[in-house]
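Of the protein chains in this complex, all but one are displayed in their positions.
Think of it as A and B in the order they're written, each chain with its own count starting at 1.
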Amino acid sequence: MNQFTVLVKKELIQLVREIKLVWFPLVFIFLGITQPVVSYYMPSILEMLGGGQGISIDPSMMAQSGGEVLASTLGSQFDQLGVMIIVISLMGIVQSDKASGMLAFILTRPVKVGSYLSGKVFSHYVFIAFSVAVGYIVSYIYTQFLFTGIPLEDLSIALLLYLLWVLFIVSFTTMISTIFNSQGVIALLSIAILLGCRVIVGLNPFLDTINPASMSTYGMELLVGGVLNSNVFWSILITLILSALAINISNTWISRKKYRID
Amino acid sequence: MKLHYGLDDLSEFDIVAFLPIILPIVAIGLILVLTALIDLYRHRERRENVLMWALIIIFANTIGSILYFVIGRKESGGR
Partner (left out) sequence: MLSISELEKSYPNKKVLNGVNLHIQKGEILGFVGGNGAGKTTTLNIITGILDCDKGAVSINGLTNKSGLEYKKQFFYIPDTIHVFNNVPGYDWILFLMSLFNIEDNEKLDEYIKVFDMEDSIKKSMGTYSYGMLHKMSLIAAFTINPPIIIMDEPINGLDPSAVVSFKEEIKKYVERGGTIFFSTHLLDVAEKICDTIAILKDGKIILHDKVKNIIGDSSLESIFMEAQIYERDTQPY
């Protein structure tokens, strides 16, 4: 076994021991179900609250297509609560090792900083991507059952685009967790910047191209309209570069021993 | 499609069609709550605010257990 495999295995064992393997996918399944079910029953719920008179609902609201519903799963569930849960569950990814002295301890061993970091990012990313994908698929099953189906091609491309955005979220949070020492600061900063990226999508075409959060909206556009944005190639490239850059900065930061030692 | 319901129509709500949709949600919520409670019990000696978390998990069930998993699994006096 080489170092990388050993470190990935160590992280995966941690995921099992912390029972994150159980709750994390369940949370995303829950988020995934919420959107189609709430969209479907919203008219009845509103009506119940409306009392004996009843309220009239614009029939066009019911005419939501499956694509629109699944797009709002990405846009309003995963991109809000989902991103927050990912960031908060990752805020200690490097920080807790720094605080406990584990990082210093590991670095007295024959371990490359790069293997340590890539082992962490790889194992957590694969696991989070898996959880997001499971939540997405369950959301699709509900959507298709309650609304309409979506072409398989659009469905899978939208998921892959979304997972690229998740890759950036994981690398970015890892970088912040490497640089800062307080979990609160890490969570707040990461959530503010990542949600900020998500909010500014659509303001300016150039910004959209270099904004990793656009991956999410490209996916949504594809689900709703069946059309892929023409800038998608450049955005994919830039998202990959930015993710690599974030990991690289963490690597340099640890190699230069800028982490705190108590 | 009829979109204008009155309160009387509530009884006509199709429970049979409703169940397969709502049951998985209930099941997932239940698994989350149980997992959280079992984890809390197993680590009761090392966790802070055990009683507070038990109440949060039970009364705010799904949201409570998600909260517990995300921020409640801090260990006190851990190495």
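Some notes on this structure:
Here is the rule we go by: contacts are C-beta pairs under 8 Å (C-beta built on N, C-alpha and C of every residue); 3 or more make two chains touch, one makes a residue touch a chain.
If you're wondering where the values come from, they're calculated on a predicted model, not measured in any experiment.
Here one chain is not drawn; of A:Leu107, A:Ile200 or A:Leu228, the residue touching it is A:Leu107.
Those residues of chain A that touch the chain absent from the view are 1, 3, 6, 10, 13-14, 17-18, 100-102, 104-105, 107-112, 257, 261.
Quick note on the criterion: only the chains that are shown with their structure count from here on.
Within the complex formed with chain B, the chain A residues making contact are 18-20, 22-24, 26-27, 29-30, 33, 37, 40, 43-44, 47-48, 51-52, 54, 56-57, 59, 62, 85, 88-89, 100, 142, 145-146.
Chain contact summary for the complex, chain B toward chain A: residues 1, 3-7, 10, 13, 21-22, 24-25, 28-29, 31-32, 35-36, 39, 62, 65-66, 69-71, 73, 79.
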